[in-house]
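Each remark here refers to the structure printed beneath this line.
One protein chain is absent from this view; the other protein chains keep their places.
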Amino acid sequence: MASTTNVSVSRSPWERLRIMVGAGPRGRVPWIPLAIMAILLICAIFAPLIAPHNPTKISMSNARLAPFEDMTYILGTDVMGRDMLSRLIHGARTGVFISLVALGAGAFVGTVLGLVSGFKGGWLDNLIMRTADAALGFPTILVAMIIVTILGAGIENIILAVALTVWARFSRMIRGDVLSIKELDFVTFAKIAGLSTPMIIARHVFPNTINTLLVVTSLQVGQVILLEASLSFLGLGLPPGDPAWGIMVSEGRTVLLQVWWLSLLPGLAITIVVLAFNFFGDWMRDTLDPKLRRV
Amino acid sequence: MQRYVITRIMQAIITLLILSLAVFLSVHLTGNTADYLLGPETTEADYEQLKKNFGLDRPLIVQYADFLTDIMRADFGTSFLKGRPARDILMSRLPATLQLAGAAFLLSVIVGVPLGILSAVNRDGFLDNFGKLFAVMGIATPNFWIAIMLIMLFGGILGWLPTFGRGGIEHFILPAFVLGWSAMAGMVRLGRSSMLEVLDSEYVKFARVKGLAERMVVWKHALKNAVIPLLTFSGLTLAGLLNGSVAVEVVFAWPGIGQLMLQGIQTRDFAIVQATVMAAGFFYIVTALLVDILYAYVNPRIRYD
Partner (left out) sequence: MSSSKGFKAIPWRFLAPTLALLLLLAVACGSASAPAEQAPAAAPAAAPADTSSAPAAAPQQPAAPTAAPQAQPAPADTPSDVTVHPGTVTWMIGGLGSENFDYAFDVGGSNNYIRFFGGFLVETNEVGELLPGMASEWGLENDARTWWIKLRPGVMFHDGTEVTAEDVLWTWQHMWLPESVEWTTQSGAHSRARIMEKIEQTGPDTVSMTIEIPDAGFDVGSFSAASPSPYVILPKRDQLHEEAAVEAYARNPIGAGPMRLTNHVPAEVMEFERFDDYYYQPGNGFDEDRRVNFANLDLRLVPEEATRVAAIRAGEADLAPASLDAKNQVESGGGRLIFGSEGIYFRIMLMGCMNDPAEPYPCDDIRFRQALDYAIDKELIADQLYGGSEVMEAKGWAATTPSTIGYSTALDPRPFDPDKARELLAEAGYPGGAGVGPLIINTWTSTAMPFLPESAQVAADFWRKELGLDVEVRVGDESTLKKATLAQELNGQILWRDNEARIDAASISRSSYGTPDHKGRRHNDAELFKVVQDALGETNKDARADALNQMYLRLRDESYELGIGYVNIPWAVSSRVEDWQPFSLAFYPSAIHTLKLKE
């Protein structure tokens, strides 16, 4: 889809922050999602310090303890006696790590290609956009399978699989922005002033795409976490036993009625976190750019 | 207009070519069917023989050329494992997937769009918040997990609905709900924001000034204008549903393309993987093409981009 988004004129960082924290058109700050995100981040960063047990420590004599049955294992244990709480905390770390790296890589590649594509136009634009279209039409599961086959199951493969599919979204969005930004007066002036193309892109075009970048990223975090879960369920993701929410949900799925906490706790964790990121992303979008609603 | 359409079609063809090359290379990178068939007693000689039986000993470029000329004739080759034309297998599975995607799509439109519009009209009210929460829940829960819990509850415990398989209307309820719920969030969100935007427009303001009843303004004048972004989004949603239903098809034992694709990938059945991915990609790209053309038709400024 081509785009003719009207881009708001570049704002100072301070102005942007002020708008985000409440003076903007859609003022209410989503405190609950923010709190959830903060807890998630704390868990991710300090997982080894917070977690009461080693998340992969097998203790067969303590297998299948229910939550609150034994206070050393507050949220219970799984079929191999591993502590659920510790696994959930380390799972947060895994999820955040995958999202950060995969989205970082995808956003970087996608943004660069989108900037080039939109600004340069011509055959390069065509090539990049057709490749992006093809990437969007290419099932993530196949990408994941190829990577798992070549490199074996593991975090790095999920990251690669996600990055390889997500860049196209960024490219398309950023290109749309660039198309209208490059028609604006200040870009024309910069050209007349003799600034080099990379300079114009870096100084004048890129800063105006940051809003889009932030919104797309915040909305994609949830998708990445869900993707990890689905891939792990299909046996194409992380190896069983790794502390990751998707793996934990799939490990517990055959025992919903007896060992119910196995899949319920990580499932809830996924839902809550994805909800938080979605509400936060919505709010960012409403605040930063009410017109940006394609995502 | 004509020039634009032709350009877009050319672009779509290039995209399909890129996709075909990507599919071809990636399946060949995953090893080959002979790997999958290796038994504990297999020797190198057996391995080479198997590769020969499947035509996998020829140079890659020759295999790709064959692949391209074949798909021109809508021939995806013969499934190594099933020994039947991949196209026939694909076609036999297509109805199941289309049915499910269609039902899920209908559900997401029927529930999602009105919910989005009500949200916009009752901005920040109860309906708005509830609508948003309900819709976002749909994309916030792993769909295979929801599916398994629903199967256990409505099938295993209550016995109200069938647990798996394709059949009468009752077989559609659970899978269509699970799949449709995830598409709903987009519908609600888009319905809401399109509607908000249209309600703010000069056009609607003018209608209000003319003294038309608010109900009339919302449901007739505003809705008409909000429908276009929804329609474009719908097209891509439908294409996405076809692509993204692998996990749901597996859980519900739904005999569609998603399951076939997974099976093909697991067994390195190249013909099957190529056929399913090309079909899904074709559907996605053609839908995007149609949407763009439709869009350009409605909004002529687009063409000059």
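In this document, chain identifiers A and B correspond to the written order of the chains, with residue numbering beginning at 1 in each.
Please note the rule applied: contacts are C-beta pairs under 8 Å (C-beta built on N, C-alpha and C of every residue); 3 or more make two chains touch, one makes a residue touch a chain.
Bear in mind the structure is a predicted one, so any value in this text is a computation, not a measurement.
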Quiz item: Touched by the hidden chain, which of the shown chains?
Solution: A, B
Quiz item: Among A:A51, A:V148 or A:V187, which residue is in contact with the omitted chain in the full complex?
Solution: A:V148
Exercise. Check the options B:V27, B:I151 or B:L289 and report the residue that touches the missing chain.
Key: B:I151
Quiz item: Which of B:I89, B:V121, B:M137 or B:A280 touches the chain that is not shown?
Solution: B:I89
Quiz item: At which residues does subunit B meet the chain that is not included here?
Solution: 31, 33, 35-47, 49-50, 52-54, 80-84, 89, 92-96, 98-99, 101-103, 105-106, 148, 151-152, 155-157, 159, 162-166, 194, 197-198, 201-203, 224-225, 227-229, 231-232, 234-235, 238, 250-253, 255, 259-260, 263, 267-268, 294, 297-299, 301-302
Quiz item: In terms of residues, what is the contact footprint of the unshown chain on subunit A?
Solution: 1, 3-6, 56, 58, 60-61, 63, 79-81, 148-149, 152-153, 235, 239-241, 253-259, 291, 293-294
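Just so it is clear, only the chains that are shown with their structure count from here on.
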Practice problem: Averaged over CA atoms, how far is the centre of subunit A from the centre of subunit B? Could you give it in whole Å? | Solution: 21
Exercise. Flag every residue of subunit A that touches subunit B in the complex, lowest number first.
Key: 1-4, 126, 129-131, 133-139, 141-143, 145-146, 149-150, 179, 222-223, 226, 229-230, 233-234, 246, 249-250, 253, 256-257, 263, 267, 270-272, 274-275, 278-279, 282, 290-291, 293
Exercise. Over in the complex, which subunit B residues touch subunit A? Could you list them?
Key: 11-12, 14-16, 18-19, 22-23, 26-27, 29-31, 132, 136-137, 139-145, 148-149, 152, 185, 189-190, 193-194, 197, 229, 232, 243, 246-247, 250, 261-262, 265-266, 273, 277, 280-282, 284-285, 288, 291-292, 295, 301-302, 305
